[in-house]
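Let me begin by presenting the structure, written as structure tokens, before commenting on it.
With one protein chain held back, the other chains of the complex are shown just where they sit.
Residue numbering begins at 1 within each chain, and the chains themselves are lettered A, B and C in the order written.
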């Protein structure tokens, strides 16, 4: 095996938070099958905190473990805290990743951030709609 | 070992007719130490036959075996018969020689022929001297 | 992490050395340890053993012993053949022809030649991975000096119509090299029958040791050496000969020749059981390579919606060894050029999985895979956003 750490193996074999959220507050997607990996994150937000996170991942062991780790790290965090999670900090939390996996499979934080951005832009447009409605 | 035949090994280990002849009837030399091998043949001639042959050889196993074989093949032969011995027939008599030894170490017949030519030219000049003496 | 049920189905990566082969090698480490180039009994004995081995490898190919050059790997043999032959004939012409599914050791050797002024024509393959002999005929130019087409492909198992290709190259007066690394010792590789001019083979692909391989080049065909140095292997491959390895390869060749028919008799039924079982049990899974013109023990697939490395890891947890041509399993992170050349798209190529069955495998091994693999696929598909989309699209259609 590409010398994965025990923690990577653990998250690969028993990934946390796999799945989908019906009517998520935010959804983020990164990657594409050409480059190798694809991750989709779904979030529920409550009081500016991540109340629920689910993901689906197409990709190698590292991609799956990264997704799982991100979901675990972000669970319950404020949106600002979650935005501070980086791909590097995920890799570090996993006890490191093989060098050639750092670039392509280590995109979980990006996917999560996309989901949060999605949530924010939805909220903004909701606000705008509301204010537009008010104004209109 | 460079896959020498048994016959080559036998002639190398127990070379026939090694030595010198004091006041030989003919002497022939081939080769030089740069190219690898050097052979000196000494002959005694009686009634147009090789009555004695001796050789000295500087060189590899093949060169020594070739010299020995030539001396054995030529012993007792008429000069014409001896001149008909070729390097190839010597190699054949030895059960073959490694390819890279054919060119450089397989010069025994040449050395013998040189000795015979030496004998002939001495005899010719002797005749000439004699006839010169008669005439003079 | 070790599973109790150990099923090695990666014989295409390397085989296990047979006990008889190892036994034949043993004296050449600490007993007959001379250098075959040395002029004494120690060297002579080593040389005799090496030459006996050369004869055995030649017999496997129905060739002459002096036409065999021992090397260290299939890769070295391929580099030596492609670069060596092309360079030796470069005054005649600077064009070579390869197929789109050659191993990197041929394909990248061709690329190196192209940097040195050669032009390379890459002939495509059909969806089963077959090269069309007519395409070779079409690719040959006046200045073509070498065609290199593999015998069998290690990733998809397809066996090329080499005899037909040889007829084309012969007619055109062009030399033909074949990379038989995946095939030699497993299916017949009679060079006279195939009609090729040079052939690469590797010992560890047929139950011989790693670290030794060979190149056969027909007498009269010239090639430049890769290594400068001494005069080992008749000046064709400098460096101290790997005597124990060579002896092992010889023994393995001898056994392979004797047992050649077993590959067909034993492996084809196992292979077909695996192919039929998996494609029946797992939806959206295709066989890659030719359905029948394939290596006897070779079963390769693309499983849609999931990725190869993840499958390998889960199979490994179940004690099963296999391989994959997915981007994630390659250090360069590129999907197999072989799969892409078949017209398979990048996403599907990610689902590549290759089982290579060897003579030690049993029907139980196959059934173990058939038992555990569907659950592996299920688990990964449950995590896959692509499978999700597929299911939703299917539901939408209904």
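Simple rule for what comes next: a residue touches a chain if its C-beta (ideal position, glycine included) is under 8 Å from a C-beta of that chain, and two chains touch if they have at least 3 such contacts.
A quick note: this is a predicted structure, and the numbers were derived from the prediction, not measured.
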(request) Pick out which of C:138, C:173, C:229 or C:343 touches the chain that's been left out of the picture. (result) C:229
(message) Looking at the full complex, which residue from B:60, B:82 or B:109 touches the chain that isn't shown here?
(response) B:60
(message) For the chain not shown, which residue from C:105, C:263 or C:350 touches it across the whole complex?
(response) C:105
(request) Consider the whole complex, including the chain that is not shown, and state which of C:239, C:291 or C:343 touches that chain. (result) C:239
(request) With the missing chain put back, which residues of subunit B would touch it? List them for me. (result) 1-2, 9, 12-13, 15, 18, 20, 29, 33-40, 56-64, 100, 103-105
(message) Suppose we count only contacts with the excluded chain; which residues of subunit C make the list?
(response) 1-2, 8, 10, 13-19, 21-22, 25-26, 29-30, 33-35, 37-43, 71-76, 78-79, 103-105, 107-109, 111-112, 202, 204, 209-212, 226-231, 235, 238-245, 309, 312-313, 315-316, 320-324, 329-332
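What we mean here is this: only the chains that are shown with their structure count from here on.
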(request) Write down the pair of chains with the top C-beta contact pair count. (result) A-C
(message) Need the CA-centroid distance for the pair subunit A / subunit C, whole Å please.
(response) 41
(message) With centres defined as the mean C-alpha position, give me the subunit B-subunit C separation in Å.
(response) 58
(request) Would you kindly tell me how far, in whole Å, the mean C-alpha position of subunit B lies from that of subunit A? (result) 94
(request) Could you tell me which residues belong to subunit A and also touch two or more other chains? (result) none
